[in-house]
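Of the protein chains in this complex, all but one are displayed in their positions.
Should a chain be cited, it is by its letter among A, B and C, assigned in written order, with residues numbered from 1 in that chain.
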Amino acid sequence: MQLSDTAAEADFRRRLREWLGKTLPELPAAPDPADWPGRRAYDTAWQRRLFDAGYAGVHWPADAGGRGATPSEHLIFLEETELAGAPYVGANFVGLLHAGPTIATEGTPEQRARLLPPILRGDEIWCQGFSEPGAGSDLAALRTRAVRDGDEYVVTGSKIWTSHAEVADWCELLVRTDPDAPKHRGITWLAMPMDAPGVTVRPLATLAGTTEFAELFLDEVRVPVANRLGDENDGWRVTMVTLSFERGTAFASEVVACRREVRELARVARANGAWDDLELRRETATLAAEFAALWRLVQWNVSEAAARGVPGAGGSVFKLRFSEARQHLYDLAARVVGTEALLDGRWTAQRLQGLSYTIAAGTSQIQRNIVAQRILGLPKGR
Amino acid sequence: MQLSDTAAEADFRRRLREWLGKTLPELPAAPDPADWPGRRAYDTAWQRRLFDAGYAGVHWPADAGGRGATPSEHLIFLEETELAGAPYVGANFVGLLHAGPTIATEGTPEQRARLLPPILRGDEIWCQGFSEPGAGSDLAALRTRAVRDGDEYVVTGSKIWTSHAEVADWCELLVRTDPDAPKHRGITWLAMPMDAPGVTVRPLATLAGTTEFAELFLDEVRVPVANRLGDENDGWRVTMVTLSFERGTAFASEVVACRREVRELARVARANGAWDDLELRRETATLAAEFAALWRLVQWNVSEAAARGVPGAGGSVFKLRFSEARQHLYDLAARVVGTEALLDGRWTAQRLQGLSYTIAAGTSQIQRNIVAQRILGLPKGR
Amino acid sequence: MHFRLTDDQEQLRRALRELLADREASWAELTEVGLFSLRVPEDAGGLGLGLPEAVVAFEEAGRAVLPGPLVGTELAAAVLGLTGRAEVVRVPARGPVLVPDLPTLEHVLLLHADDALAVLPAAGLDATPVPAVDPDRPLWRLEGVLPLGEQSPQAHRVADEATLLTAALQAGLAARTVAEAVAYARTREQFGQPIGAFQAVQHLCADMLARAELARVAVYAAAVDGDEAEIVGAKLLADDAAVHGARDCLQVHGGMGFTWEARVHRLLKRAWAWEQAGADRGRCLDVLAGRL
Partner (left out) sequence: MHFRLTDDQEQLRRALRELLADREASWAELTEVGLFSLRVPEDAGGLGLGLPEAVVAFEEAGRAVLPGPLVGTELAAAVLGLTGRAEVVRVPARGPVLVPDLPTLEHVLLLHADDALAVLPAAGLDATPVPAVDPDRPLWRLEGVLPLGEQSPQAHRVADEATLLTAALQAGLAARTVAEAVAYARTREQFGQPIGAFQAVQHLCADMLARAELARVAVYAAAVDGDEAEIVGAKLLADDAAVHGARDCLQVHGGMGFTWEARVHRLLKRAWAWEQAGADRGRCLDVLAGRL
């Protein structure tokens, strides 16, 4: 067991830190969160800088244009960029972390050549069309239909929880191509151009009052068959393949951020007197221990993934605990700041946002099912 | 909404309190918990005193020999006897609170005449033969067989969690008389004399190291058909009937006791310095509020039962919260007393005993199923 | 002992539930049905009822997540004999002093930590509007030096009863969260069955109900008994039932609950707001610990 960097890792970290130190001060001011074109421009400019410096797709295989870094180096990348306060992956999220890796694994040479380089350079933005109003936890119940018509699919239906839809060039879309097959067997993966006729984007206001997500309405949208990844009706497997790209690094930046938040909260508590309350002090300390351990769990999972080539089963365990710890953090913050928690300020915004943590990317209930059935081998109920 | 006594209730309470004040000092010393014959003698002597004073079967209907008191008066009886430190119902439990009421409702005139008076007078002790090693939460899965042979049933099987079996005269026994019927339909209720040939009692050590319970082994025990309550194969209904006798008063004494325990714990904490720990102090206060509310919930449920004739659905809600609050109380006590919690003393004995609260008389999981399905009307899963 | 609603109390509850069922009642309507004059003596134009009736009524107001200065207006009329809208504002242990709905108020009943009460004309207050997280409960921050108050039996009554009426609002809100969660769980299907058929969802809802029921009974008992320890205990249980319930209600709603449109978030935001009204958690626990 070793937690310190290898020589190569230390070198990678040092160079990255140097580059960040030089580059970050040159960045323009971050755009207003409501200014979608401004956000796209900001995020893609950052991606272009990463690309020029050789840090685009750190974790992508070299033959897909990435750096081919080890999982440990990828983790260092995430840790250092977060510690340095570098921009969040933002609009590049789906392209870099989901659609891109899927195409790298499952795409034809033509698809890879056409679609991957613009992701790495920050030229093209992707969004994700998976969830539907009727298909959330039960994603495979999706009903958006695609009917083959010559060289095209004609797609009709709707999607929800699509981030960056307003400024995306492409959508990785899951559609049902065989309504008669068992639900996992009739799904197909398509790369849909967002400017295709019939695509309507409607911003979706969240409980925080912001519009981070959109709904997509698809009305006989024609998508070339050439945009299909993998075989027809094989889209479920194609999509799941990408999850095995995940090398324990999901949420790594967020853990680093939460550890900073706990320290910040302690500072606020010291300043406003809440620190004198033994209960609040101990609860803050408990969370500090929890996030410290969660960071170690990230390192453990990354090491496992690096050694075994596949991510360990630790992902669901991590997700379960991390989601709850983050919500606990912002509930605690509300008690620390007192009546300020009733104002729409910094801590409250985080608290509202945090309400999604036990829901998005697999509810805590689903995570527990996974842990119980796939890790512990408990039987499915009747 | 009224919490104070009516004139009749106040009168009942005053007379009872007077009688307790006069009677309790006359009682002999309580026997050693391991001395079963001593316990039987002590408990039945107390029951005889109650009988002589007109307090035997306070809640039983008058035509069954009881006092026919209102549910409110029954609650007053439970509260005052607990507050005064009167003996616990002990060995009379099953007779007074389950078997007796069942016989009162379902018995023939002959059965009532033979079986009820000795319960009220403390002459005969009952135990309960319901649970089996393979039938706990799923009680109706019981497999102890009874085969009709002329005027007798021949019973073979085993029972578990039987209190006072060592000193009981009778066992209210559930047996399977029709193995081919749906599980709730093939069960029969029998009054089995404990001295019948083929009955073996084996003490069962609990995790606390004591033997409060026993296992019953039944080897071709012959029970007269005349001892059957209700029809053959109708035993499930017969048994459930008694639960509707329950008028919200179950655990009422225990709530009174827990409120005393919280005050006692605060005294201990003040004495040993634990009270200076804000966390412990607040946790104790939280429990004080919880038990105070649980006492109000008892009063609410009793009032509902009195008004409607059936107990409200509040029983499961009460059981759920009360079980957890009691366990919390003894976990908190362990923190208050420090290393003393590692010794086999007063608080630790309670803590160990308390481990059964979320299991016995319907696990908390079963209680939640009941609340969700019967009160909230949520559908059964597939 | 007859610890259940009387027929009159049942009728009051039914009337209010009906009024508030499908729409938001106007302030005039609430005044008309006597929400604020329940406890005003009959010879002063009120209904001459007691705290139990007020609590039953406020439970319904909480269930309907009514906006506006409910608690203060009732207390101003019932305890202080003042007419017009009013709100009780406690000086918090931490954070700014916030007044909800300030421009609509005639009186601000400012309570200090020691229960000293200052009855202030709302019009003259130095206050700044601030962005509130609950969209139906706009807030103003009091600026400058806070006026002193006076301790008195009346002030203590305002303090205790503000806590109790707020607890009643929370108990009603908690019951609402159960109803909304259950209704959604019965209709929303995933994996081929209503999500309410999954044991995980059932148990979540069962615990929600248990919290709501215990809180409700505690609030009723505190109204009948009037003891400070019962009041603060009821507030703790009601806050927990409302906040935890609203949180769980969102969880049951999954992604849908995260939308603005679904309005589930209003339950949580209101529960947070009412949690900070009346005596705060630290004070409630101190009172209870002091009794042990």
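Throughout what follows, contacts are C-beta pairs under 8 Å (C-beta built on N, C-alpha and C of every residue); 3 or more make two chains touch, one makes a residue touch a chain.
Computed from a predicted model, the values in this text were never measured in an experiment.
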| item | value |
| --- | --- |
| Where the missing chain makes contact, among the chains that are shown | A, B, C |
| Touch criterion as defined above, residue of A:Leu294, A:Val336 or A:Ile359 at the omitted chain | A:Leu294 |
| Footprint left on chain B by the chain that the document does not show | 131, 133-134, 136-138, 141, 160-161, 204-207, 209, 272-274, 277, 334, 336-345, 348, 352, 355-356, 358-360, 363-365, 368 |
| Chain not shown, touching residues in chain A | 1-6, 9, 72, 75, 262-263, 266, 281-282, 284-286, 288-290, 292-294, 296-297, 299-300, 302-304, 307, 314, 317, 320-321, 365, 367-369, 371-373, 375-382 |
| Missing-chain contacts mapped onto chain C | 198-200, 203 |
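In the analysis below, only the chains that are shown with their structure count from here on.
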| item | value |
| --- | --- |
| Fewest hops from chain B to chain C - one hop per pair of touching chains | 1 |
| Farthest chain (mean CA position) relative to chain B | A |
| Inter-centroid spacing, chain C versus chain A (mean Cα positions, whole Å) | 39 |
| Rounded Å distance, chain A centre to chain B centre (Cα mean) | 54 |
| Multi-partner residues of chain B (each touching 2 or more other chains) | 282, 381-382 |
| Residues within chain C bordering two or more other chains | 198, 201 |
